[in-house]
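The block underneath contains the structure these notes are about, expressed in structure tokens.
The complex appears here without one of its protein chains, the remainder shown in place.
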Amino acid sequence: MKGILKSMMVTASTFARKPVTREYPESHRELPERDRAFPLLLWDEDINEPFCTGCHACERACPVECMTVIMKDNPNHTAHDGPSKRRKIIDSFYIDYGRCMRCNICVEVCNFEAIAMNNTWQGHETSVYDRSDLVMDLPQLLAESKAGEIQEWVAE
Amino acid sequence: MTTDETNGEAVEETPPDTFEGTLWPDVNRALSAVDVRPERGALDLIVHLPRKDVIRGLGMLKHDDELHFDYLRSLTAVDNEDEGVDVVYHLYSVSKNHNLTVKTTLANEDKVLETATTVWQAANWLEREVAEMFGVTFNGHPDPRPLLMPEDVDLSDVHPLLKSHPFAEIDVLQGEGLGHDRDAPGDV
Amino acid sequence: MSTEIFGIENVNVWVDGLIRVLLIVGFMTVVVMGLIYGERKILARFQQRLGPTRTGPMGLLQSVADALKLVGKEDLRPRNADPWTFELAPYLVFVPVFLGFVIVPFVLDWQIRILELGLLYFVAITGVNIVGWIMAGWGSDNRYAMIGGMRAAAQGISYELPLVLALVSVAMVVEVPLADGEVARGSLNLNEIVASQHEVPNIVWQPLVVVVFFIAGLAELNRTPFDIPVGESEVVGGPFVEYSGIRWSMFFLAEYAALLIMSLLFAAVFLGGWAWPAGIFTDEDWPRWAQALLVAGKASIFVFMVFWVRASVPRLRIDQLMGFSWKILLPLMLAQVMVNGLVLVYDWPEIILTVVGLIGIVALFAMVDRAVRQPRQRPASAAQLQSEAV
Partner (left out) sequence: MVVEAPSEFETQDLLINVGPQHPSTHGVFRMVLEIDGEVVKDLVPYIGYLHRGAEKLCENNDFRQGIGYMDRTEYLAAHNAELSYVMAVEALGEIEVPERAQWIRMILCELNRISSHFMFLGAFGIDVGVFGTPFIYAWRERETIIDLFEEISGDRMMYAYFRAGGLAWEVPANFENRVREVLASAQQGVKDFDGLLTENEIFIARTKGVGFISAEDAIEMGMSGPTIRASGVPLDIRKTEPYLFYDQLDFEPITANGGDVFDRYIVRLQEISQSIDLIGQCLERLQPGPITPERMPRMLRLPEGEAYIRTEAPRGEYGVYMVSKGGNKPHRLKVRSACLSNLQALKQMSVGQYVADAIIILGSIDIVLSEVDR
């Protein structure tokens, strides 16, 4: 019986310790800066357009092929006396969050620093009722970055 | 990279490669009754045996007190499209702590081979998986049911890991077809 | 045919009985809900968790929420379940437990009826719910339920004996003052048992019986070291795996009501109920509310111990369970009863009871350790099955 008493002492000692549970919706854990929720596109504030030029690099590199990229000529390119130096700009960009496996390869291959991993709680809380709502189009992908909530973590 | 534990430095490729330093001398002696073709793998020695006396060779390797390969590490197959299917046995000796890879090539027409469960019981499930994935039939296997594929559907001629088996088409949920309307064609 | 209740004269006996029963039902449901909530909170604390916090302040309304959910749920019956056995099983488990409340001596005269054979009545009634378990297991035409039902039967019966012998050995030694000043020994009337402990609680005289009563009580309540009929990891919920909704909640309520009765009985029979410390200070009894607090405190010791054991001890296997009861508990109890008999017949000093009791506890621990160290006896057919299988 000595062993049983010993295990009851262990549970008794835990009885005295402070509980470790955190009440989720009220108190959020502070996420580390390199947290990887889902990819999203970044917004270039000073010339007011997305960084992405629609070069298909991420679409080709994605293991699960969850991206669809369509590019177009950039209306406010310097040729049409606009501020931007980008000749091409993204027209429509879909990421299917239902297929994405968050492997960060798209961020690594992008040579325009246009895509980043969402490291905020809003990126994690993406539960929907219908699977097709998980397909994010361009405005949705740009929304958080446009609102300035994303500090992109860059691997040096 | 860590060097092979039996030889000191890597032997550079001198034609013909004498494989000194690897297990080849002992393996050649053990398998003298069988014609054997050695090859150098990335980490272990590879030995090719003809189809008809693979099991006999494996038995010799196991019961040879010098080599004593009592541990079947893994049994798998590689589909080389037209050259047929290679069945690969990775062996290891717990007491002697050395490794060997035995390969045999089966022509695509008759992929039939004796079962290795007579030598090691570990081969039971591994052979069932190779049978259903590559279409190789192992004669004398005690329990030839499919291992990973569903039993209730008759998939006896479906062998997914063959190169001829196509990749499933990913139904495109993105692009013009979808976005937000419910009854999109690709909707799953 | 009329008695007095709460100061109202000549109330018809039946009406009086009805009022007391309704009072007890109200008290029991509230306390059972409190027990369910208490268990979840205390078990959570044992595991460094918070326990329910969402429903109501500090999660207090958790049991109410559970009850509403269970009432709202559809209680289905499997198509090929046997209709009568399936439907009646919950009643056969719930009603005996509820009937057990008749003799529970909460406070001096706050019980439904004083029965001369109170303990015998209690033991007989709790024997009935085993039938309910088997009916639930067999009736729901589910293999897990059937195995769970058979296990419940085996466990219920084999732990009934140590429980009965424990109560018997206490009831034998109780001193009952007769009208002519003489002292008679032995009584099954719970009030007399409690009254006899005003100076010294029975736990002092019978320490081994307390330990065996606690263990057998755990087995009767199907609590953790003995929750084999309901073991989730093996038989997935046991006999009531096919029940849902209000029927399942009746089983659940019965389990906690039985825990309540067992703890009140433990307080009454072993810790002196409402009599023990009162007898030392004053001759007449304490006010009712003080007695109620006293009984509640003692009962909660038993309940806390049950929760504590549930949080820290794994589950026994069916053969160990049976071996433990028949080979260890029963011999000890028979020895205890024999010693009690000798003390009563030859009028040896009372202290011998305590000494024998403590020796008994040491013997119990030694027997358990020896059983654990023994090489495991494989089931009889094991060797031959093993050879076939390889």
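In this document, chain identifiers A, B and C correspond to the written order of the chains, with residue numbering beginning at 1 in each.
Here, a residue touches a chain if its C-beta (ideal position, glycine included) is under 8 Å from a C-beta of that chain, and two chains touch if they have at least 3 such contacts.
The structure displayed is predicted, hence computed values, not measured ones.
For the chain that is not shown, the touched chains among those present are A, B, C, taking the whole complex.
The residue from C:V236, C:A290, C:L330 or C:I361 that touches the chain not shown here is C:V236.
Of the listed residues C:Q111, C:Q206 or C:T224, the one in contact with the hidden chain in the full complex is C:T224.
On the side of chain C, touch with the chain left out of the figure occurs at residues 43, 46-49, 143-144, 146-147, 224-225, 227-228, 231-236, 310-320, 368-369, 371-372, 375-383, 385-386, 388-390. The chain not shown here touches chain A at positions 1-4, 6-7, 9-11, 14, 20, 31-32, 34-36, 61-63, 101-105, 108, 117, 119, 153, 155-156. In the full complex, chain B touches the omitted chain through residues 1-2, 5, 41-44, 46, 70-74, 76, 78-79, 88, 90, 94, 97, 99, 101, 120-122, 124-126, 146-150, 160-161, 165, 167.
Basically, only the chains that are shown with their structure count from here on.
Note on chain placement: the centre of chain B and the centre of chain C lie 62 Å apart, centres being C-alpha means.
Measuring from the averaged C-alpha position of chain A to that of chain C gives a distance of 56 Å. Contact with two or more other chains is made by no residue of chain C. Residue positions of chain A touching 2 or more other chains: there are none. Taken together, the chain A residues at the contact with chain C in this complex read 1-2, 4, 7-8, 10-12, 14-15, 17-21, 23. Within the complex, the chain C residues that touch chain A are 44-50, 53, 308-309, 311-313, 364-365, 368-369.
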